[in-house]
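Missing here: one protein chain of the complex. Every other protein chain is in place.
As written, the chain order gives the labels A, B and C, with residue 1 at the start of each chain.
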Amino acid sequence: MPTITYREAGKLAVQEAMQADPSVWCLGEDLGRGGVFGQYAGLETEFGDDRICSTPISEAAIMGAAVGAAMAGTRPIVEMRFADFALCAIDELVNQAAKARYMFGGQVKVPITVREPMGMWRSSAAQHSQSLEAWYTHIPGLVVVAPSTPADNYGLLSTSIKSDDPVVYMEHKNLWDVSGDVTLGQTLPLGKAHIAKHGGDVSVVTWSAQVHTALEAAEILATEGIEIEVIDLRSLWPWDEDTVAKSLAKTGRLVVCHEAVGVSGFGAEILATISERYFGLLKRPPIRVTAPRIPISYAPNLENEVKVTAKDISNAIRQMD
Amino acid sequence: MPTITYREAGKLAVQEAMQADPSVWCLGEDLGRGGVFGQYAGLETEFGDDRICSTPISEAAIMGAAVGAAMAGTRPIVEMRFADFALCAIDELVNQAAKARYMFGGQVKVPITVREPMGMWRSSAAQHSQSLEAWYTHIPGLVVVAPSTPADNYGLLSTSIKSDDPVVYMEHKNLWDVSGDVTLGQTLPLGKAHIAKHGGDVSVVTWSAQVHTALEAAEILATEGIEIEVIDLRSLWPWDEDTVAKSLAKTGRLVVCHEAVGVSGFGAEILATISERYFGLLKRPPIRVTAPRIPISYAPNLENEVKVTAKDISNAIRQMD
Amino acid sequence: MPKSNLDISRLKERYHTMLRIRAFEEFAIKAADEKLVLGAIHPSIGQEACAVGVCAALRQDDFLLSTHRGHGHTLAKGADALAMMRELFGREGGICGGKGGSMHIADFSVGMLGANGVVAANINIAAGAAHAAKLLGQDKIAVCIFGDGAINRGPFLEGLNWASAFNLPVLFICEDNQWASTTRSKDVTGGDDPVKRANSLGIKGESVDGNDVMAVEEVTTRMVTEIRAGAGPRLLHAKTYRLLGHTSVDKAAYRPDGEADGKWAECPISRTKDLLIRAGVSESEISKLKADAAAEMNAAFEEAKVSPWPAISDAYSDVQDIGSIKPMDT
Partner (left out) sequence: MPKSNLDISRLKERYHTMLRIRAFEEFAIKAADEKLVLGAIHPSIGQEACAVGVCAALRQDDFLLSTHRGHGHTLAKGADALAMMRELFGREGGICGGKGGSMHIADFSVGMLGANGVVAANINIAAGAAHAAKLLGQDKIAVCIFGDGAINRGPFLEGLNWASAFNLPVLFICEDNQWASTTRSKDVTGGDDPVKRANSLGIKGESVDGNDVMAVEEVTTRMVTEIRAGAGPRLLHAKTYRLLGHTSVDKAAYRPDGEADGKWAECPISRTKDLLIRAGVSESEISKLKADAAAEMNAAFEEAKVSPWPAISDAYSDVQDIGSIKPMDT
């Protein structure tokens, strides 16, 4: 059980998948030099520049070519560099990848894994910091994954690459250097949440980097005698409604926190589903702790204003009761 | 108070805006021939082909050029033809139009009105039928409008063109031929809902073509003694939380219906906000009546499976009590 | 068999395939008028030579990608007419199970990877299919047909540059019918022609009379041979003319009076018929070919008309494996 970083865990998943299946390949800008975050470092040496394909700056072609290459029998791993740049390839992802199997009546599948590093990281400002995971959950045909730990990045990415569906796989830029234990061969199913911390007072549902923030909040609150249960969804579509409902049956209190803008973020879907289907379990109004509907600034104090902190979460939870 | 179609009402708003302000112009494919739905018919004759600008098939350039032209002192009306094709110009809309004012510290505004005809219409299938309004509500900087009647199309489009914000203006393709009275000069504020039908039993929140479906459901239910209140939001960002809350204070029952996919649709945001802020008003679990998370089929019976009908709404409401 | 006989028999075959396409579309238009076809359809009447000439040069396992105006390409690649007609009618047994309709016709069993409702989107997808063939060490090639309007969208540049940079086995074909919806393409298109654009991206190309089926077949065959030999991508600019409106309901009133009239005589079917007659093929043999094509498509029409609708449960199938949903219990 090696201790490796989130970055290395992702690379390991890719490397093993490429070793096991010659039809797996990666395409994106600067991959030959390891990718912009080093998450492909060394892979070109092992697999050659055909399978670690360094592309022109052509997001639409990267995504579109991956769709065609998937239809033609390969399993591309698409690197978008920053989730924000995937906006240059949205037709290819939403109108093509997500719909091809359906429109063509099941004649073909589009097994692509689209890596979209997301989130705020080092004053990257409005065009390099977005978390648009909610968008993809709205699109039939797409699977959406957002890992929070090295083990999850390894386990979920391995599963995503093997899946026959187009997967939007969103690593968080602020987690690349986080270390943790990873058990080789231990893949994870999509759609199963992980209870990152057990607790009986409040159910806190979250994913990606916010899991760590929620765990910080849990520590603060524990000192005050409030035990929160931190549920890491791991994947947003499908998402593990059962685990959330079971926790809620215990706590009666629901908090969703995420880094993305609150308005029409995925927290809205969770609150809506829970309110519709598990209304009776709610002892208190459910709440969201999310970013305000403003773009992300460069200045660190303004950027911080958008960040959901452990303090924000614990404050919100304290006010629940 | 002429009786005109939704199509003509939109055209009238554009025409008056162009007469009043020489910096208003329209750009999009085939506009000189009236646009693909005839919503620009005759305008080229009146204003010339500089101001009714028929463009190449270049959605990214249409949107991007509009952003630049707005920065340089004009007020472009951007025609996207089908909302689905706006996916070819998402970087321009989301990373550029929506963020420029903010990123540049308020040095410039981007007064564009982006018309995106949306929705299901005559077996147009998966790439010509989508309703992605929820996406835009998630993006800081954007205003989102979805008119349901000729009077609203006139009143809201007039206001949108005058606004200094980028507005995503979503007409519904199935409403083009709907007729109604329009009072010239009567513009409408953005962010104010309209109570399309008063009723004390259930608050039904909706917008765009679904308003008519909800009104049909209201008739069915009225024969059974159930009086629903149909709230037409008109704009989704900003949306009129107050009017919804007031209605809910009366009815205690909330239903949101929309044509878009339910998962992470705008109904989720409404349910979430209401559950968070007006939990005490909810006598019953709030519900959504929306499309399942599947692409839209061509075959009419499969397409119908995705449609939210008056029957779906009335069934759901009957089950509330 | 001496060469000229061979050529005539080949020409007859091409003529027959063009007639089949024409008949298919005539029945499709009739079906649209009768509201049997529900979505928009985009006839390729007058453009049949490009479909037939190109596909004659391909192997069945070569990939073909097409456009919203793709019936002809699909038939020529070998798809079944009845399955296509059922698709246009939205019926069970449709080539896409009735879920796609005219703009999403595809038949993966004959290498036809789909029409596309988004102009130019298939250019990148085709580059990717060719990329896969190269990675997998196959000697397949990918052919992507698109319109004159498509060359003004970004994917044209990105896909051609991609194919050029990776030296991919892909043939790009601009089927230039001079119109893009209600717009005359040259009014909104800078530069001389798509060949120049391809050249500037490092891709060789040439223009051909797109209404001359044998010329199209010949140049395509030559390009395909080069591409299959590893010479990299090529672009073919096939000049033709859209004889009808943009869709079956468009009267094309925006077109200058008489512009289309003169073009009917230059239509590839008329031209090929003239060639056959001059080569000594009898009128009766020609009539028989026509009748045969009409009979096939009439049968497809009648059969499609009585085909059942898809099962409602089909609406929920083939969305995705992970996270798919069941029919709602409401």
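What we mean here is this: contacts are C-beta pairs under 8 Å (C-beta built on N, C-alpha and C of every residue); 3 or more make two chains touch, one makes a residue touch a chain.
This structure is a prediction, so every number in the text was calculated from the model and none was measured.
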Remark   = For the chain not shown, touching visible partners are A, B, C
Task = Touching the absent chain in the whole complex: find that residue among B:6, B:25 or B:207.
result = B:25
Query = Of B:191, B:262 or B:286, which sits in contact with the chain we cannot see?
reply = B:191
Sole contact to the chain not displayed, among B:91, B:229 or B:305 = B:91
Request  = Can you list, in ascending order, the chain A residues touching the missing chain?
outcome  = 29-30, 32-33, 36, 54-60, 84-85, 88, 122-128, 292-295, 297-302, 305-306, 312, 315-316
Key: Touch list for chain B against the chain that is not drawn   = 23, 25, 50-51, 53, 55-56, 58, 60-61, 63-74, 76, 91-92, 95-96, 100-109, 140-143, 163-166, 190-191, 235, 237-238
Note = On chain C, the omitted chain is touched by residues 152-158, 160-161, 163-165, 187-192, 196-197, 199-203
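Criterion: only the chains that are shown with their structure count from here on.
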Request  = Could you find the chain whose CA centre sits the greatest distance from that of chain C?
outcome  = A
Remark   = chain B and chain C have mean C-alpha positions lying a whole-number Å distance apart equal to 36
Ask   = How many Å are there between the centre of chain A and the centre of chain B, using C-alpha atoms for each centre?
value = 30
Ask   = Can you give the whole-Å distance between the Cα centres of chain A and chain C?
value = 40
Ask   = Which parts of chain A, given as residue numbers and ranges, touch two or more other chains?
value = 91, 95, 102-103, 140-141, 237
Query = What parts of chain C, by residue number, touch at least two of the other chains?
reply = 94, 96, 98-100, 104, 116-118, 154, 319
